[in-house]
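Missing here is one protein chain; the remaining ones are kept as they sit in the complex.
For reference, chains read A and B in written order, and residue numbers begin at 1 within each chain.
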Amino acid sequence: MTSAMTRMVARLLLLPTLITAVAILVKGYTQPGDGFSAGVVASLGVLLQLMVFGREEAEKIPGVRQAGTLAFVGLLAALGLAVWPLLLGDAVLTHYPPPGAKVLHFGTLEFITAVLFDCAIFVLVFGFVVGTVGAISRAIEDADEQEAP
Amino acid sequence: MPLVVALLSAPAAAAFGMLRPAGAAPVGAAFCALAFGATLWGFASGGGAVDVAWAPSWDLRLHLELDGLAALYALLATGVGFAVLVYSSRYLPLHLEHQDRPLSDGTSFYFFVLLFMGSMVGLAMAQDLILVFVFWDLTAIASYYLIGFDSHDPDSRASALMALLVTGVTAVLLLIGAVMLYAAHGTFSIPELAGRVEPGPLLTTAGLLIAVAGLAKSAQVPFHFWLPRAMAAPTPVSAYLHSAAMVAAGVLLLGRLYPLLQKSDVLLDVLLVVGSLSMAVGGVLALTRDVLKQLLAYSTVSQYGYVVVMYGLGGEYGAVGASFYVLVHALCKSALFLSAGTVTEATGSDRLSGLGGLYRSMPLLAVGSGVAAAGLAALPLTAGFFKDELFFAAALERGPVFAGLAVFGAALTFAYTWRFWGGIFLGTSDAEADRTSGVLVLPVVALGGLTLLGGIFVGPYLGLALAAGSDSLRAPADVVAAYHLDARPENLMALATYGLGVAIVLSRPLWSGAAGALSRLGERAGPERLYGMGLRGLNGLSDRAHRAEARDLRSRVAAILLPGGILAGAGILVTPTGGTYRVGTVEAGDIPLLLALVPVAVAALTTTFTKRHVTLALVLSSAGFVLALVYAFFGAPDVALVAVLVETVLTLLFLGTLRLIPYEVLHRQAGLPTEKRPRKVFFAAVAGASTFAVVWATLSRPAPERSVAEEHLKRTPEAHAGDAVTAILADFRGLDTLGEISVVALVLLAVLTLLRGGRLR
Partner (left out) sequence: MILILSLVIAVIFGSGAFLILQRDLFRVVVGIVLISNAANLFIISAGLTRGEPPIYPLPEGAPVADPLVQAMALTAIVISSSVAALLLSLVYRLYVAHDSVDIEDVSAAEAREAEALERGENPEREEEPRESPADVELREDTR
């Protein structure tokens, strides 16, 4: 069993990890990092919970139980973002606003579709990592159960 | 507009079928009727065309047009489709009940029938070769599922595969022909091509390839063997696909491309020969078959032989006659197929020898299918009479030899049609018929009625055929069909046909031996056997390759590494390399990079002699982490960040997997003596050495041109980005990223399946 110290640290770390992930995501366009690394960071935060508190506790965090579905939602979103410029008569994966146009700013945050694309990747990667490791941990639990009786 | 309705109908029926299995048929039939109405209305109001650029850079256009030819085939597909759907709403539940299958299995049936209908309508309207190809393959796919509907039956599956392979492989020829035409004339559009092509070897070759695709689909000799096999499908499928839709697609292609084909005499002669052969082979074989649907299948082969011959004969009578023939044949043949299904359903027998005298118990069906049979046999007062009149007229234009051939073929038709109908309904037999639902009889009567109507008021039918024929000819066609009570050649030929037909029927004992011998010869040495041999040969080849792989997995790896290394080495040896290898300089700034590289190499080497698995995993991950450091020194913070994160997750995965596999199993591996070590070291050394040579050679010679990266870097601000790497990933080379995340999602799917599979066990 994990010690009280570990549990406390793990609990404390969850929120900062997630915030870091979001920061990496939205700042990715101007600084190192992108949807992919943000997704991994966020899922590492969740995985820490999984290791310390067990799977059942971790699955209380929204989105963890449906990780697999989430990944495919991300993929679909990315595909959709890639394809919808076709409807406007542009090439696949055209991002808006076009070069030279003014960008809506919110602080240093920029509203461009490329960031949305990154968000989709974020969701996909989060689903991938959490789903894969979660599946392995489930397999471990099952194996343990089989041995126990 | 009709196309939209037709294409929508399949998903709509499927959705309803999922809610309530019984709901699929009415909804499908309603959509079918709607599509029929839309086509009729669209054609009556002068047709319509859609022509939008689809992918302009590849010259692909979404070019659909509801011209005469399209209207003819679209009306057939939707009209006969409607009759068939009504019929199967009663037939299919019975069929499923016989096989102890749940009613919900029927939903997929309706889905694919309607999908077929939709793609057939699309095919009819397509004016662009690529579009034709797309719809063509859609019909093939739908037919695969329909023929293999009884998927528990190996025979049914094999037949479905055969139909798919024969029509699918030849469809590739269609594509090749289309691309050849495009390469020469710069367009896929059929009307434009018709204006541009010149007679010559190119047209002949391309036309031949396309014609082969059409002939295979229409089950012409020597591709005819798939059609009788495809009779394994439920009867409504046979009625639909093999009278009005699937096989009609083949001649539709011929009709659509006729403006091109008719410019080459060679092609027309090929059509003539293939058509006459099919006519004869199909007709003779139809006379020998005992199973009802087999008889009808061979009759279809022979009937489409006529159509092909008519296209081969050419001229006004040929083109119009072919279209008229397809129309009438579809009505009659689907009625006959459906009556075969009803008879089998009522008596439980699907063979002529077990049937007879049914006119007493099923008078309505006897009349309905009798009219259809009369139509097929070209008796007066049915639309069928005119199909033969046009056929004779076309043959007469070419000369007495063809006229004789035509009479002979028509007489064969007369004979086997008589055999079919007479064998079921006339004579005496102890076959007993259960009462059948009216739904199983009415479509037959309706189709028969349409045939009869065409015999009395031929105007609308002929009008449709004229419109279709003029589209094939690209010139207005004017052909008159009417009854003439005089001794003109066509009438004499018809009389000769009836006489000869009766003679064939009466003289059955004389020729049945010879016909049987021909049929056996076909089975022994026919193309079907060739197909079987080809399939078995391919399968044997794959088996042998698989066995070689399964027996010796590791030497296969070595077998790839070693020749790969040798080839790369040889490539380097023969390349002039004088002075190209550069050692490079080590500057002060590179020292940290060097220091980081050393542990990576050491860690990699360590993995080769680490025994314990956990240590191995940790050494691997340490190599990964130091590598991330290396990336950072390369001025790649993005890569470094991702590498660190990925390495973390990968380490977790490695340790998790190790935890899953019991210690003893792993320990057994760790304790194994290393056998053939020198050999492996040698292979690894060869691999390493050739990698070294390749990498060194590449790194020594950076491309002298300006890099595209400079452009990327320059344009990063335009993409509203600061980090060039992210901009490349999300914007400039976004498709790469799209591919990458698709891989990730697929891997997730596979991992979840694999792990869950282990749990469910």
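Simple rule for what comes next: a residue touches a chain if its C-beta (ideal position, glycine included) is under 8 Å from a C-beta of that chain, and two chains touch if they have at least 3 such contacts.
These numbers come from a predicted model, not from an experiment.
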Touching residue (missing chain; options B:99, B:353 or B:691): B:691
For chain A, the residues touching the chain missing from this view: 30-32, 36, 128, 132, 135-136, 139
Sites on chain B contacted by the missing partner chain, in the whole complex: 144, 148, 151, 154, 157-158, 160-161, 164, 535-536, 539, 546-547, 550-554, 557-558, 561, 582-587, 590, 594, 597-598, 600-601, 604-605, 607-608, 613, 616-617, 620, 623-624, 627, 630-631, 634-639, 642-643, 646, 649-650, 653-654, 657-658, 660-661, 665-666, 668-670, 672, 680-681, 683-685, 687-689, 691-692, 695-696, 698-700, 702-703, 707-709, 712-713, 716-717, 721-725, 728-729, 733, 736-737, 740, 743-744, 747-748, 750-751, 754-755, 757-758, 761
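The rule is short, and it goes like this: only the chains that are shown with their structure count from here on.
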Chain B partner contacts - residues on chain A that touch it in the complex: 28-37, 40-41, 43-44, 47, 68, 71-72, 74-75, 78-79, 82, 92-93, 95, 97, 99-100, 103, 110, 112, 114, 117-118, 120-121, 124-125, 127-129, 131-133, 135-140, 142-143
Interfacial residue positions of chain B with respect to chain A in the complex: 637-638, 641-642, 645-646, 648-649, 652-653, 656-657, 659-660, 715, 718-723, 725-727, 729-731, 734-735, 737-738, 741-742, 744-745, 747-749, 751-752, 755-756, 758-759
